[in-house]
Each structure stands twice: as structure tokens, then as C-alpha cells.
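So, subunit A:
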Amino acid sequence: MPEVVVHAKAVEKKYRDVAAVRGVDLEVFRGEFLTLLGPSGCGKTTLLRMIVGFEQPTTGRIVIDGRDVTEVPTYRRPIGMVLQNLALFPHMNVQENITFGLLTRGERKSAALQKATQMLSLVGLAGFGHRLIHELSGGQKQRVALARSIVLEPSVLLLDEPLGALDLKLRQQMQGELKRIQRQVGITFIFVTHDQEEALTMSDRIVVMNAGRIEQIGAPQEIYDHPETMFVASFVGDTNVFAGRAIATAGARVSVELPALGQTVEVQGRGITPGMAVNVMIRPEFVALDDQPGAPCSGQVTDRTFVGADIRYSVTVGNQNLEARRPHRPEDRMLAPSATSGVTIDWANGIAFPSAA
Partner candidate 1 sequence: MRLSRAAFLLLLPVLGMILSLGTGVFALIEQSFVGADGLSLKAFQAFVSRREAMSVFLYTHQMALLVSAICVVVSFPLAVFLVRKQNQAYVLLIMMPLLVSIVVRTYGWMVILGPRGLINAALMGAGITTAPIRLMFNTTGVVIGLVHIYIPFATLSILTVYSKIDRSLVDGAAALGAGPWRVFSRIILPLAMPGVIAAASIVYLLTIGAVVTPLLLGSIQQMMLGSMIYDQMLVTFDFPSAGSAAIILTLSAALAILPLQLADRWVTRKLPAERS
Partner candidate 2 sequence: MRGFELSRRRFAGLAATSALAMPYVSTTALGAASGEIIMANFGGGPAASFRNAYGLPFQEETGIKFRVIEVPSTETALISSASAPQYNSSYHSFAGAMRLYKMGITEAIAIDDYPELADIPEKFLPKIDDKHLVGLPVHFGFYGMCYNRDFAKAEELKSWNALISPKFKQRVSATRPTFASLYDVPWYSYMLTGDQKKLDAGIAQYRKVIANSVTAYTSMAQNNQLLERGEAVASAYYASTVWTKKREGINNVDVLIPEEGALMLPYVLVIPKNCPWPEAARKFLAYASTPAPAERALEGTGSLPFNTKAKVDDAMIKARFNYTLPDLVKQLYSPDWAFVEATRLDLIKRLEAEVLMPQ
């Protein structure tokens, strides 16, 4: 059983009558890279701010390192935080930003300076100690923000969408960098993002949140392959959704009638009883387009997007729109928009969820 660093117990946060976080229970394990993922307004930032102590839970407790810190002010909690806008001190140079926490803690200046130097080389900014904050690039600022928190060796480091302001290329580079640094120092990271791709690439575990609640907690692959709710399925990764009706169930399998295709298919599904209205999700990579005859149904290509490694197609089957994706090979012939194609769906990877209605 891994050691729990942060434990949010039945945490609720209400602003006047509006609940931002509702009854969240969450355990964060030592050394893991945990991501809180969800659309804006889902409560992930509020949860983070309660863990760091900027906000007080309306009810529930926050426990860090086995100590109830619900009433403890931020500056006495064993945490670090990289804020969304980084909050670097503009009137201090890089080195002063990094030693700020150490000196606050009462460490000697020489020791603090030595640690700062080490930390700068860890984040790849060796020799930048005397630079002024406004002289740094976006990525360099990220590294300084990270360094000044990590140097304090907090039990847990909270990161509130720190990469949001960067352009894509730099962002991807920083994602890898962040992951590397986290492994190297072994500090527990709680990372907040609304970007599912970022969550998938970096996390050990992902907590998907929606409307103030946790929808699912799991490893990235688990979240992607086995979403537990329709929300997770549609928020993490691309997906096609078919409305249908369950006809029969057998263990974790369920037969669903799909009026849009005029077919009955067998997909995965739990907690479903026959006769129930369901939504069936199927990821684009399980939708195969081939122009050979013999496919169960045929559709018309409406759009085609070439993204390098993949080609994404939009196809209309009956009156249902479908997204399909297939790896690109130079020798393959691309389907032209408005071409007719056979459509084969690997239903074994489909999942049925009770429809909300």
C-alpha cells in the first residue's frame, strides 16, 4: 500500500449557495505525478487552492503528511505551489527568487546560495542566477518558478496550469522537462490542467473532475481505455457516440440496438439492464474505412484532415456523423471527400453507458 501524502476528506466548497466542489475524497500517494483534469469550472482549481490553503473548505478536512492542516495557514503547510501566472517576484533576480523560501525558513545565506546554484542546473538554467525576471523567456520563467518551489523540498508540489501561456512546441518541451524533473527529485506533484493530452502524457494517475465531483481516478491508459462515465469518455480523447437501447446483457457485455445504423452490436457495459436507453462510445481508431465490398455498412466521406502521423476522416453513415482515424502510410491511397467507403467498426472496444435522460 503506497504512502498517502495528501488526503482530502469529504471536501466541499460553497460560494454562497453555489457548490464549486462537492464531497470530494482524494488520496494522493508519495512520489506520484497526479493530474486533476477537467473542463474549466469543474472545481479542480478550487480543490487545489484548498489543498494549498488559499481557500477554506466549507466542510471536510485536508490532511497532509498525516496532519490535519485544514485550519493551518498556507505558509505553515509543507507544500509548494507553482501558480498559473508563476508569481515570480519582479523586484528580485533569479537567484533571489530561488533563495527566498530558504531564507524565509531561516537557512544561512551561503547554504541557500549553494542550493540555488544546484537547483538552477537541475532546471537547465545554470549561470542565470543574476538575470532579472523581465529578461527571461516564458519557458525560463517556468523553470525558475519550479526551481524556487522544489528547492524547499516540499512534501507535495501543486501546479496550477503553469504551462497554459506557452506556445505548443515549448509546452510539449516543458511537459517532458517537468516529468523528468519530477522523477529526478521524487517530489509528489499535483498538476491541474484542462488539457487531456497534457494529462495523458505526464501523469501517473489522472483524476477526472466534472461539476465539482470526481468522475474517475486512474492511470492514463485506464482512463482512456476504460472510461467509467460518458463524461470521461468524451472529455478524454476523441470519441463517437451512438444512441441506442440495450437488448440483452451477459456479464460485462451488452447487446445494443443502434437505430442510426439499423444494427445490433455487442459492446462492453456495466450496470445496464435490458430495455435501458444507452449511449455507445467508440473511439475513432476503431472505425476502419475501406473501399472493399463486404463491409457491414457504407458511408460517405465528408471531410479529411491530414495531421502527419494520422489521417482523420469525417464520415456520414445513415444520418450519423462518425470520426475515423487511421495511421498514415505513404503507400496508402487517401480517400477523397465525397467518396463512398465501407465502414467497419470494432465493436468489441465500444462501451455502453446509461444515457442521462
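Quick note on selection: all candidates are chains of the complex that A comes from, given by their letters.
Just so it is clear, a contact is a pair of C-beta atoms (placed from the backbone, for glycine too) under 8 Å apart; a residue touches a chain by one contact, two chains touch by 3 or more; residues count from 1.
Predicted, not measured: the structure shown is a model, and the values here were computed from it.
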| item | value |
| --- | --- |
| Chain touching subunit A (counting every copy) in this complex, out of 1 or 2 | 1 |
| Of subunit A, residues touching candidate 1 in the complex | 52-54, 73-76, 79-81, 83-93, 100-101, 104-105, 132-134, 148-149, 152, 158 |
